[in-house]
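Before we start, here is the structure in question, set down as structure tokens.
We show some of the complex, not the whole, and keep each chain where it was.
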Amino acid sequence: MSETRPEFGGIQAERQIERLLFDYAFHLDMNHPEELSGLFVEDCEVSYAPNFGAQGIAAYRETLNGIGSYFQATSHHVSNIAIDFVSDGEAVVRSVLLAWHRYRRERPDGWLWGQYHDIVVKIDGRWKFKRRELRTTATQDFHVKTAHPIGRAE
Amino acid sequence: MSETRPEFGGIQAERQIERLLFDYAFHLDMNHPEELSGLFVEDCEVSYAPNFGAQGIAAYRETLNGIGSYFQATSHHVSNIAIDFVSDGEAVVRSVLLAWHRYRRERPDGWLWGQYHDIVVKIDGRWKFKRRELRTTATQDFHVKTAHPIGRAE
């Protein structure tokens, strides 16, 4: 809720954090693994699903290897960005993702509806991902069969 | 048009109003009826379609009862947010919605493309919905068969 948001950060920081999320999506869709890994801190933690993620930037770089050969095209649409600052240099970020994938193999396009839950930190004047977790609302014809649930109430 | 926007409100208020829209989408997808109704003023008016809506917070709470049992999952993607302040404490807000629904019953996933047209007000330092109207651009396999049209010119 906005009234409980601490007065850290400010709007300039929020814009820079939004830009971080958009640059991630852009470089993912462009198949730019170098630029992608540059958006994460050295000791980052990435979790796309149980047993699918990385601890540390070296491990994360390895997960990016398959993008070029596996997908013919992807499109990541990020909206509903909610930023809560923990301090001037750290924020918790929630966003909504619509991710569409066209495979190189002959198979139907894969859809994922989900949420990103991130911890971002400011290092040397620049915001980066410290932790990125994808929670999956639902999928259709998607190649990854495990997922972190969003925790929808019954 | 931006040049006609009155100088009420300011960017901090715009961010808080955007957050209101995002919290609504989040709590809807999470099936949090209590948190949802907390985003509306007591004498709110909600209209999702002709004969489908609510006058006042008590009536609105009733419309939220079926979310948990009817949908297995939903994903609400809100973008294109245009805010026009009427005063420092009131704004007219237009946004675009892509809403996707997976039902508990065996039936195809339902899509809705539409626009939210909101009136939001600042009460006790916090922005809330005073009026929320959904206008429907189009649907596919959707369970609601009536709609407010967006008024597309012929």
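Labels for the chains are A and B, by order of writing; each one numbers its residues from 1.
Here is the rule we use: contacts are C-beta pairs under 8 Å (C-beta built on N, C-alpha and C of every residue); 3 or more make two chains touch, one makes a residue touch a chain.
None of these values were measured; they are calculated from a predicted model.
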Query - Overall number of sequence copies in the complex as this file defines it, 2 displayed - result: 3
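Following the convention adopted for this analysis, only the chains that are shown with their structure count from here on.
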Requested in this report: Indicate the whole-number Å distance between the mean C-alpha point of chain A and the mean C-alpha point of chain B.
Outcome: 25
Report summary line: In the complex, the residues of chain A that touch chain B are 1-3, 11, 14, 77, 79-82, 94, 96, 98, 113-114, 137-138, 140, 150-154
Query raised in the report: Of all residues in chain B, which touch chain A in the complex?
Result: 11-12, 15-16, 19-23, 25-26, 29-32, 68, 72-79, 98, 100, 102, 109, 125-127
